[in-house]
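Let me give you the structure first, and then I'll get to my questions.
Omission of a single protein chain aside, the complex is shown with its protein chains in their original locations.
== subunit A ==
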Amino acid sequence: MTTRYSKEHEWVRLDGDTATIGITPFAAEQLGDVVFVELPEKGKVIAKGDEVAVVESVKAASEVYAPVSGEVTDSNAALEDAPQTVNEAPEGDGWFFRVKLSDKSELDGLMDEAAYKAFCEEL
């Protein structure tokens, strides 16, 4: 499974032709305590760049943009009752939703771990 990263601080982990998507530890740290996450519903067709989710921290609301296009196959209902999981395990149990990719080549535009790390250090 490869993990890729967007400049908007989402991670995308590919398993076959399905990608799991969440926000990076860097983003979770920047947002502070997450208190609510609004996720896309199963079956929704999304295009890269769409506003697909909203993360509300104590301080403010932030949009999450789709890093890839496809159909949403699952969303992490556990975040409804435990939004703090996004802070505790952003790349694990704090995942947001899964997408069946419509265009795998979109992944090529995303960064690998080393490139993302370098990108964050520049910020």
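Quick note on the criterion: a contact is a pair of C-beta atoms (placed from the backbone, for glycine too) under 8 Å apart; a residue touches a chain by one contact, two chains touch by 3 or more; residues count from 1.
The definition used in the following text is that contacts and distances are computed from a predicted model.
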item: Hidden chain of the complex, named as in its UniProt record, picked from "Carbohydrate ABC transporter permease", "Cytochrome c domain-containing protein", "aminomethyltransferase" or "Chemotaxis regulatory protein"; value: "aminomethyltransferase"
item: Touching residue (missing chain; options A:E56, A:E71 or A:E91); value: A:E56
item: Subunit A residues that touch the omitted chain in the full complex; value: 30, 32-33, 35-36, 38, 54, 56, 58-61, 80, 83-84, 87, 123
